[in-house]
Every structure is written in C-alpha cells, then in structure tokens.
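A protein chain is absent from this complex, but the other protein chains hold their places.
Here is chain A:
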Amino acid sequence: MAAHTHENTAPQNGHLETASLDGKNKVLGFWLFLGAETVLFACLFGTYLALRNQTMGGPTGEHLFDLKLVALATAILLTSSLTSVLAMHAMNQLKLKTMQFWLGVTVLLGLGFLVLEIYEFIHYVHEGHTFMSSAFGSSFYALVGTHGAHVTFGIVWISTLMLQAAKRGITTEMAPKLFVSSLYWHFIDVVWVFIFTLVYLLGKVG
C-alpha cells in the first residue's frame, strides 16, 4: 500500500528506485546479477579469443567484417543508452509521458540494432561463415549471439514495463523495475563496446 501514498511526491534524494526496502534489495540484487553476467561474458570472450583463428579454411574475420555496418550498429546502441538515461531522469521527476517517450525510443533503437545484426548474420551465412562451419564460427556466434539474445530480452522486458507503467503510473513499486531494466540495458551496451573492439576491430587487424 505504501506504493500508492508516494505516488505524487518526488523522492527527496531524487532516487525513486531506492525509496523502499524492496527497491533497495532489487537494485543491489541486480548489480550483483550483473557481476555474474560479467563472468558469463568473460568466459565467452575467452573462448572466442582462443578460437578466433581456427577458421578451417573458411572466411576469416578480416574478410567478413564490414566495419561501416558495425559502426552504425554501435552508434545506434550507444545512443539507446543515452535515451535510457533520459527515461530514468524523467522517471525520477515523475514525468510519465516523457519517460514513456524515451523508453519507446530506446526500444526502437534496440530493434534497429537487432535488424542490422540479423542482416549481418544472414550475410555471413551466405559467405559460408556459420555456427557449424568451424570453431571460429561457433565461438563467434556464441558470443555475439548471446549478446543479441540479451538485446532481444531487453527489448521485450522494457516494452513490458512500458505497458505496466502506462497502467500503473510511476510508483515506488514500478521505479526499481524500470531502473533495473535500464541498468541491464547499459550493461548490454558495455558488452557491445567490448565486442566491437575485441571481435570486430581486432578481427580487422588480423
């Protein structure tokens, strides 16, 4: 019930997401979860770096990767982090419409990124670079694909929360959920920065 009494007052310290104990737990728990996710991606990166030259005569990264396309995808995803920050800013000022707008933009940018990635993968498969073609292929798709799956999950998640926020408004119950989803989104972004450097840039260098 406490959730509703706070509905129309801006939080004192400017952070609605940690205004309740539940919220504090959620935010801390999510930070820890991101720690686990970091290990998960670290293992995938390690595997990729160990296997990235095992192309078994198939196309190499240097041959495959198109930096222009990847740079565009990177720009889109980085921008979506910014819009996600703007959404959280609006949330803490209890501006529901503004928040929904920026969340919407975030989701659209995420979708744009995903479309580019799918296009890229289809292109690679035509070039003979598949999940089964070599150890390089397996580790590439495992790493980049896991990231893509995370983006997909994030899109569905944020859209779900937008629906809920539309119905319930910005409450102390919604705020931690929204905040945590934006943390997740930033995390995916950071992982992508590493993918961009360690997969694509390094792949181009050879």
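By our rule, a contact is a pair of C-beta atoms (placed from the backbone, for glycine too) under 8 Å apart; a residue touches a chain by one contact, two chains touch by 3 or more; residues count from 1.
Here, contacts and distances are computed from a predicted model.
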Chain not displayed: protein name in its UniProt record ("Cytochrome c oxidase subunit 1", "Phospholipid/cholesterol/gamma-HCH transport system permease protein", "Thiosulfate oxidation carrier complex protein SoxZ" or "FAD-dependent oxidoreductase"): "Cytochrome c oxidase subunit 1"
Sole contact to the chain not displayed, among A:61, A:110 or A:137: A:137
Residues of chain A in contact with the chain not shown: 1, 3, 21, 24-25, 28-29, 32-33, 35-37, 39-40, 43-44, 46-47, 50-51, 54-56, 131-132, 134-139, 142, 160-161, 164, 168, 173, 177
